[in-house]
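Every protein chain but one is kept in place in this view of the complex.
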Amino acid sequence: MNLTRISKLSKLIGIRNSKQKAGLPPGTLIYTGNKLTNKSDIDLISYNEKDIKEYTGKDINNVLPHTDENRVNWLNIDGLHNIDLIESVGGHFNLHPLLLEDILNPDQRPKTDDYENHLFFTLKTLHSIQEEENDEGSVVNYEQISFVLGKHYLLSFQEKEGDLFDGLRERLRQDNHSSATRARKKGADYLFYRLIDTVVDSYYIVLEQVGEKIEELEDEVYLEPSNDTLKQIQRLKKELIFLRKSVYPLRESLSKVIKGEYPLIAPDTITFFSDVYDHTIHVIETIETYRDLTASLMDMYMTSISNKMNEVMKVLTIIATIFIPLTFIAGIYGMNFDNMPELHLKYGYFYTWGLMIAIFIAMIIYFKRKDWI
Amino acid sequence: MNLTRISKLSKLIGIRNSKQKAGLPPGTLIYTGNKLTNKSDIDLISYNEKDIKEYTGKDINNVLPHTDENRVNWLNIDGLHNIDLIESVGGHFNLHPLLLEDILNPDQRPKTDDYENHLFFTLKTLHSIQEEENDEGSVVNYEQISFVLGKHYLLSFQEKEGDLFDGLRERLRQDNHSSATRARKKGADYLFYRLIDTVVDSYYIVLEQVGEKIEELEDEVYLEPSNDTLKQIQRLKKELIFLRKSVYPLRESLSKVIKGEYPLIAPDTITFFSDVYDHTIHVIETIETYRDLTASLMDMYMTSISNKMNEVMKVLTIIATIFIPLTFIAGIYGMNFDNMPELHLKYGYFYTWGLMIAIFIAMIIYFKRKDWI
Amino acid sequence: MNLTRISKLSKLIGIRNSKQKAGLPPGTLIYTGNKLTNKSDIDLISYNEKDIKEYTGKDINNVLPHTDENRVNWLNIDGLHNIDLIESVGGHFNLHPLLLEDILNPDQRPKTDDYENHLFFTLKTLHSIQEEENDEGSVVNYEQISFVLGKHYLLSFQEKEGDLFDGLRERLRQDNHSSATRARKKGADYLFYRLIDTVVDSYYIVLEQVGEKIEELEDEVYLEPSNDTLKQIQRLKKELIFLRKSVYPLRESLSKVIKGEYPLIAPDTITFFSDVYDHTIHVIETIETYRDLTASLMDMYMTSISNKMNEVMKVLTIIATIFIPLTFIAGIYGMNFDNMPELHLKYGYFYTWGLMIAIFIAMIIYFKRKDWI
Amino acid sequence: MNLTRISKLSKLIGIRNSKQKAGLPPGTLIYTGNKLTNKSDIDLISYNEKDIKEYTGKDINNVLPHTDENRVNWLNIDGLHNIDLIESVGGHFNLHPLLLEDILNPDQRPKTDDYENHLFFTLKTLHSIQEEENDEGSVVNYEQISFVLGKHYLLSFQEKEGDLFDGLRERLRQDNHSSATRARKKGADYLFYRLIDTVVDSYYIVLEQVGEKIEELEDEVYLEPSNDTLKQIQRLKKELIFLRKSVYPLRESLSKVIKGEYPLIAPDTITFFSDVYDHTIHVIETIETYRDLTASLMDMYMTSISNKMNEVMKVLTIIATIFIPLTFIAGIYGMNFDNMPELHLKYGYFYTWGLMIAIFIAMIIYFKRKDWI
Partner (left out) sequence: MNLTRISKLSKLIGIRNSKQKAGLPPGTLIYTGNKLTNKSDIDLISYNEKDIKEYTGKDINNVLPHTDENRVNWLNIDGLHNIDLIESVGGHFNLHPLLLEDILNPDQRPKTDDYENHLFFTLKTLHSIQEEENDEGSVVNYEQISFVLGKHYLLSFQEKEGDLFDGLRERLRQDNHSSATRARKKGADYLFYRLIDTVVDSYYIVLEQVGEKIEELEDEVYLEPSNDTLKQIQRLKKELIFLRKSVYPLRESLSKVIKGEYPLIAPDTITFFSDVYDHTIHVIETIETYRDLTASLMDMYMTSISNKMNEVMKVLTIIATIFIPLTFIAGIYGMNFDNMPELHLKYGYFYTWGLMIAIFIAMIIYFKRKDWI
């Protein structure tokens, strides 16, 4: 991933390809994301209660004819750079050009659009990247997933191939398994729910890592705050801004679903969606809590900097305050006046030492009283 | 409780078992909390105006047959790790799998779900832990309580056995007591109100302790702010974030109840619920007030740090400003030039002392004028 | 008032007696406030357009029979510690047990509850305490007043006897006075309005004193900010938090009244209530403004601390920067090398003085340029 | 204006006369403002499309008979201290006592009240005072204007005579002028719009001055922030709090007008009012923007103070760090030990100088590297 740092922010913000796109008429299909995979496969899982069939291929024409209106057809496309493929899928299912444009724009804000015969739904998946791989940029990687839900089909579009849905596929295949059977008894809307649920569940993994990072930084701030701690707090703060931005609009989309605004989602399935909705609220509240905690971290850091400065100043003040007066006394008796009676006292030198030690002890007592040492 | 610190935050945030759970189909029952008790008892209190019967046992089949549709049946389950028990209760009362899943997930956000024949309600109980027991983590312990209210029954599910409801049980038993009689005249919805009321009342105990802590810290910040004070303020701040998160959603749940959205709760009982609702608002406002006060504490701490730095700097400045010029004068007459007329004056040494004392006094006056000493 | 400081916060927050109360069944009447008066008097003013009668006594049975359904009956109870009295009033007017409980809990949030035949309304009166009396705690004293408005009666419950309503009583008595006449022509709802209006008017007195305090502190912060100034700003900040908490819910209560939700309040009287509502909004906005101003004060204080530190540092820097190099020069010629040609120059000493004075002047010019002196 | 400073804040806040008023029955007419003019004139402009007549006088009985139900009658009263005049106007137009009370209370929050036959509308006019006149207090002067709109009349009440409406009067008089003709063709509601529009337009003058002040302070903060800059920023901040408080409620009043809630304002005129509404939103947004900018100014000031402290510290550090070690070396060779071989080297003194110069240069290089000089 040899993106410059600047494009990273633009990507996170989701404005990366505005220049590339500006001026083109709406509905012009170009993929504005990065080509994240060379694959551009299409695979179809078609099932009903009795059996399940799978078709995979690069050629849309080998796969699409297998869709069957009496079964649930789940068509998954990995890789969005193959415009022709997207276009022919769009043609086959009669999708609005703006919908296709939204699929191809990976910087789409999570949203849901109701077209007459199908429902468009787009959201982000979050993957956390290993820390070794990136030393400056984002810890979290955002990919866009788009769904088109029809009466008997569900289309899913992913930027790159992922194994997020593999568990679900496996469960659909194992007919004997009680839970899987239940899933295959139900319609495309239930499959749709299961996919959304899987995506939202994956948010928790990222949240857990962010939580661990916060606790790590908390310890660091207490024990040995460094300049690097500050950078990490700031990076975390930024990460949470982007996380919030990615997840927040999902709340609205799901709220529309559970209010029953979309006839394609049966009342039965809405009960399940309200469960996903609860999880989304939980995720959003957790992000807000993390933002509060990160703000606290920053406060703590600032205070610990002040405290360290205080300690430095105290050391300086104690040393200087003790020795400057003593040095002055030594300076006095280093003067070369002809007539300095003390110099000729037998024990003048020792008296002077006595005076100095007395001052020293007085100072120490004073600082002890002030609780400085 | 040998949890590592990291899992503490995850637990508080309520995302502790995401990994464990991710990928399982919805409705799969696993207990995602910590096993907080070895007991897994079920006890049934069945009463009407005339008498009250109690049944306790480990075996659900010994207890469930005693439920009687003409009486109020309160079934309480302590300990959620016994999945089979939960499942058979669920089967007996015909509970939705997602509902059972919510009962078993102790990180559920407080919420209420309306199923056709029963109402699901979940909230948090707060216990404050003695300070000796924990030196780093949370002062407040959060447990989840779930209720299922049916026409003639109330199920309550607790993570561990607690004595929170013992007072209420006792009152139900004492038939002669006027108030208890009243309670037994009423239906399961009134019992439900009494339990919620007991939980919300217990919040005040925790709030009172937080309030005392705030006042303690306030004194500490004024008198002798230390690094430890800072840590305690931060911990309090964090505690209040979690308290808020635990109590806030309850407002919404209760607001639905008092709007009369649930037919299982009779209009008569709603009057009582609006009282609980008022208490909940009060609790939430108090938490907000505490957050404001804690923010003030932090401000105070920062200011007191600045003030202390100021004082340190003043001492340094006073000492250095007085003695540096005097030392310079002493340095002058320590020079070894052949021709230094002052050195040979008879009272040169004493004149010099005079000069030094004059400078000293002038400095003292200057500092007094500046209000530094 | 020998309360410990801790209980003061609890009292202000309104959670003082949770422990005392927790576990009791709802509707159990105990007075959870402090006994603020020994009196526990009941007085009745019964009037119509033509005449006005007054009855006072300690025994409810001597007073209650005088209420007359064809007149407006204002029954005022001072002191809430006499549970029996409250209970018999409640019995006579057929009040709900929860309503009586709310009357007896002086930490009730301002609210209004509509019962079938009467309206319950509770709010706070504010009294500012003389500064001499308290040196640490709150400047404002909060008392609760509860009203029960019925068709032909108004009950008012006060924690301690107060002279707040004396002016109104006097006006009711003076039949000749035009305005009083008007009042006696109207029903219990108008009397209710007059009492609420009197309470809200009294808020302005407290606000005015807070405003004066803010201006006083503003001057102090500019002229001679001390540690005590800081404490006072913080105390004010806290006071405003409590003031807001006490007045804010009143807005909602009154808003319900002016929306005409309560049939007991005639449309005519609602016009008057919308006037009280405006005043309440005004009070709330003023509190918010005061909070903004207090936050500014804190900013100012912090800045003035920084400025003072700056000044201290400048004095140190100027003195040290001037004399350290000069002392170095003196040190040079204090060395005892055999071969130091300058020492033997005839005017070496004077040249050295010249050099030192030149450095001194250069430094002064430098500092002047930097605008430090 | 020999008000003390304390009363200024009270006046701005609008609580100045609470004491004076508290306890009086509602509807008692006393003027709670300051007597800002000795005049107490009443002038009437009565017009229709064809002609315009003007009547001025101190005696209401000379003016009121000229109102004509077939024309638009604009009655303007300057000076509110003449209670009798207000009262007789109120009697003539049958105004509610609370309405009259609101007119006489110049601390009224902007609001609108719908009475059966007339509409009451009150808002603030802003005048900016020349800076010379006031060195401490407010830069902006707030006066209250009240309007009563009836079917064929408009009453306007001002605290002191002003020339704000002179332009409009002139235009009404000049029959030939196309725009004025248009105005005279329309009803009292259009005249009402024109007056409100004139008041809102005048807000821009004040906003522009505040904007200039902000830019002036911005320059000052960058170039030479002083203690006075801080005071001015704080004063501005306070001014904006009051400005917001004065203008914000107007939004609500006008919003009610453009929603068509008041039958006295014809649909045609509402189009014009929605223009004034837009301006009011603009004014409010500008005030918010100014508040943001002023908060930025404060940040800038704080930072510039820190930067200046930094610079002071750097000078001290550089001088002290260079000369303290050199002075130490000089001190070494000022010691009087019998046996100090270096002292007797022929070029010992010069070697020492060499060492000192070397240290000096090393230090300078170090500081240059650190970018301190």
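Letters A, B, C and D name the chains as they come in the text, with residue numbers starting at 1 for each one.
Assume a contact is a pair of C-beta atoms (placed from the backbone, for glycine too) under 8 Å apart; a residue touches a chain by one contact, two chains touch by 3 or more.
Since the model is a prediction, treat every value here as computed from it, not as a measurement.
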Hidden partner chain, touching residue among D:Asp84, D:Asp114, D:Glu252 or D:Glu285: D:Glu285
Candidates A:Ile83, A:Ile284 or A:Met302 - the one touching the absent chain: A:Met302
Residue of D:Ile83, D:Ala266 or D:Leu293 in touch with the missing chain, whole complex considered: D:Leu293
Residue in contact with the excluded chain [from D:Ser128, D:Thr327 or D:Thr352]: D:Thr327
Residue, one of A:Ile129, A:Val315 or A:Ile357, that touches the chain absent here: A:Val315
Footprint left on chain A by the chain that the document does not show: 5-6, 9-10, 13-15, 18-19, 21-23, 25-28, 96, 98, 102, 108-109, 111, 113, 224, 227, 230-231, 234, 237-238, 241-242, 245, 298, 301-302, 305-306, 308-309, 311-313, 315-316, 319-320, 323-324, 326-327, 330-331, 333-336, 340, 342-349, 352
Residues in chain D touching the chain absent from view: 167, 171, 179-180, 182-183, 194, 197-198, 201-202, 204-205, 207-208, 211-212, 214-215, 222, 271-272, 274-275, 278, 281-282, 285-286, 289, 292-293, 296, 299-300, 302-303, 306-307, 309-310, 313-314, 316-317, 320-321, 324-325, 327-328, 331-332, 334-340, 370-372
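Note that only the chains that are shown with their structure count from here on.
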Interchain contact steps from chain B to chain D (minimum; 1 if touching): 2
Rotation, 0 to 180 degrees and nearest 5, that superposes chain A on copy chain C via CA atoms: 145
Between chain A and chain D, centroid-to-centroid distance (C-alpha), Å: 43
Touching two or more other chains - residue numbers and ranges from chain D: 334
Every chain pair in contact, whichever chains are involved: A-B, B-C, C-D
